[in-house]
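One structure coming up, written as structure tokens, with questions to follow.
Yeah, one chain of the complex is gone here, protein chain that is, but the others are all in their spots.
Order of writing sets the labels: A and B. Residues in every chain begin at 1.
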Amino acid sequence: MNPANYLYLSALLFTIGAAGVLIRRNAIVVFMCVELMLNACNLAFVTFSRLHGNLDGQVIAFFTMVVAAAEVVVGLAIIVSIFRSRHSASVDDANLMKL
Amino acid sequence: MSASSVHSLWTTAAPVADKFPTPHIEYAQLSPVLIVLGAAALGVLVEAFLPRRSRYTAQVALAALGLAAAFAAIVALADKGYGTTKAHIAAMGAVAVDGPALFLQGTILLVGFVAIFTFAERRLDPRAHGNQVDSFAAQGSAVPGSDQEKAAVRAGFTSTEVFPLLMFAVGGMLIFPAANDLLTLFVALEVFSLPLYILCALARRNRLMSQEAAVKYFLLGAFSSAFLLFGIALLYGYAGTVSYSGISSVIDGTAPMNPALADTTGNDALLLIGLAMVAMGLLFKVGAVPFHMWTPDVYQGAPTPVTGFMASATKVAAFGALLRLLYVVLPGMRWDWRPVMWGVAILTMLAGAVIAVTQTDVKRLLAYSSIAHAGFILAGVIATTPDGISSVLFYLAAYSFVTLGAFAVVTLVRDAGGEATHLSRWAGLGRRSPLVAAVFAVFLLAFAGIPLTSGFAGKFAVFTAAAQGGAMPLVIVGVISSAIAAFFYIRVIVLMFFSEPKPDGPTVAVPSLMTSTAIAVGVAVTLVLGLAPQYFLDLADKAGIFVR
């Protein structure tokens, strides 16, 4: 299979994630979309790694996974704390500081 | 058919590598980063094993000691000539040790050192049940207003974790401007961003606002770093490597091209889109328009000491990384990126200055002013001359201390609900406490770029460099938006000194030695860099050569 197809898939996933971040209102879902974007990046990395025949991309994919895990932990901690104090995870409700 | 020939149908024998070239790590040259991160890890251990009442002292001492030791290491490295003649790339190509890196790392360490003083301030907030408290939540995980939180406040808990978090953030920021490949850039970005997200959520007062600021900062920050990462993936696809020098030699066409990879290597679409996305991620951290949306909300909601630290140190680190990316990786592309950066810089200067005029909250006002300043610094970045580098370095050093001092003053003006940040509450402050108002006026004048302050010296250097670099229209826009910005800085000064104080106005708390020191350092740096900038301009000039 032509490896370029994986790149198309990765770009598609990235776009779906980005659109989800902009469209969805629930902070958790927004965050899941960000994770989707990161994983789309991973797909691009391993595809390019295969194309170029070097291992850099695969190593970067490892680092991305670790960073994504750290981000999940910090992000969910923040989202859970705001959910517990407001009983809502909608980003539209986060409006204490409108201009 | 023999066994070995059958085997070779679908496999090839891997070449037996006798030994990897063992990676060579220059620990001495990386020592500033290692010291800071080591102190941060020790801070976590302190948090784990020391009894609660002795943690505060231990953490403050450990953090201050770590930053001071790291700064000493920077000075020693610079003294040995790593900033100029011995500049080179350490840790197998991951980190550059050169003039700009050392200069910015030194600035970040000093900013972090002063920020520790504002973090450690314990006299401003009224005593809670007889315990001295700082501006951080008693227990970050407790729901605001719940019984659990009340119990934590009664017991006199404080979040001493802020000190290790600060140290981790500083550690990431040290690597960020020195990162010499895109992977290190990304990891450093996350290492300094994640602690900042948490720090934003830890305010003692106005906890709902603080949590909201953290959520916004986190979601937008994660969004932007995803863009950065995809940009890195595309650049990797373009060049087959993530090292800065590798990418730049592919751009220049000096790298040996593999004809089999012509579809990806040297594909300009990959390069341009990747470059745009990486720049997007960095401009977000810088707070440039149109990626500035998070700045006012986060600056307003975060605990004020954190805001001061974030506003100054993040800018230094992010501009350092942007400089290195544009000057080391993309000099061959400057005809492509300069027009875009022109647009971003003009938008940033004008939008920051114009929107700031309508603000009624001191912290939001300073946030928009920081956006405008990001635009001024971008003007220097666009110059693409050696003067451009050194003027940006100087501007960053000058600006970060002004910001830190200004936010430290904001922590002093208080009423029953905590800090009184609404501008109307600041009316007549000059009559009530002339000293604090005068100090704040100095910072505002420096922001406005009035002569004899560091702001003037910085702006002058940046605009001169931009003009010499052929960006005259940019300088004109910069001067116009400086004038607009000066209008609202002066308005605040007029409000403080020439209007009647309200009878129920806020009080000015008497800080301990900690915040006083921080503010004094801010004033001193502002005046010294304003009155005698030459020594520091020379220093920035000497430091202004990137290693490739």
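Everything below uses one rule, namely that contacts are C-beta pairs under 8 Å (C-beta built on N, C-alpha and C of every residue); 3 or more make two chains touch, one makes a residue touch a chain.
Following the convention adopted for this analysis, contacts and distances are computed from a predicted model.
Comparing "ABC transporter permease", "DNA mismatch repair protein MutL", "Nitrite reductase (NAD(P)H) small subunit" or "NADH-quinone oxidoreductase subunit A" against the UniProt entry of the hidden chain yields the protein name "NADH-quinone oxidoreductase subunit A". Of the candidate positions B:28, B:44, B:333 or B:354, contact with the hidden chain is made by B:44.
Among A:46, A:72 or A:96, only A:72 touches the chain that is left out of the view.
Residues touching the missing chain, restricted to subunit B, are 1, 3, 6, 8-12, 14, 17-20, 22-23, 41, 44-45, 47-49, 258, 260-263 (touch as defined at the top).
On the side of subunit A, the interface with the absent chain consists of residues 2-4, 50-53, 59, 62, 65-66, 69-70, 72-73, 76-77, 80, 84, using the contact rule stated above.
In this section, only the chains that are shown with their structure count from here on.
Note: centroid distance subunit A to subunit B, computed from Cα atoms, is 23 Å. Of all the residues in subunit B, the ones that touch subunit A in their complex are 140-141, 143-145, 183, 186-187, 190, 194, 197-198, 201, 207-209, 211-216, 218-219, 222-223, 226-227, 229-230, 232-234, 236-237, 240-242, 261, 263-265, 296-297, 300-301, 358. Touching subunit B in their complex are the following residues of subunit A: 4, 7, 10, 14, 17-18, 21, 27, 30-31, 34, 37-38, 40-41, 44-45, 47-48, 51-52, 54, 56-57, 59-60, 63-64, 67, 70-71, 74-75, 77-79, 81-82, 84-86, 91, 94, 96-97, 99.
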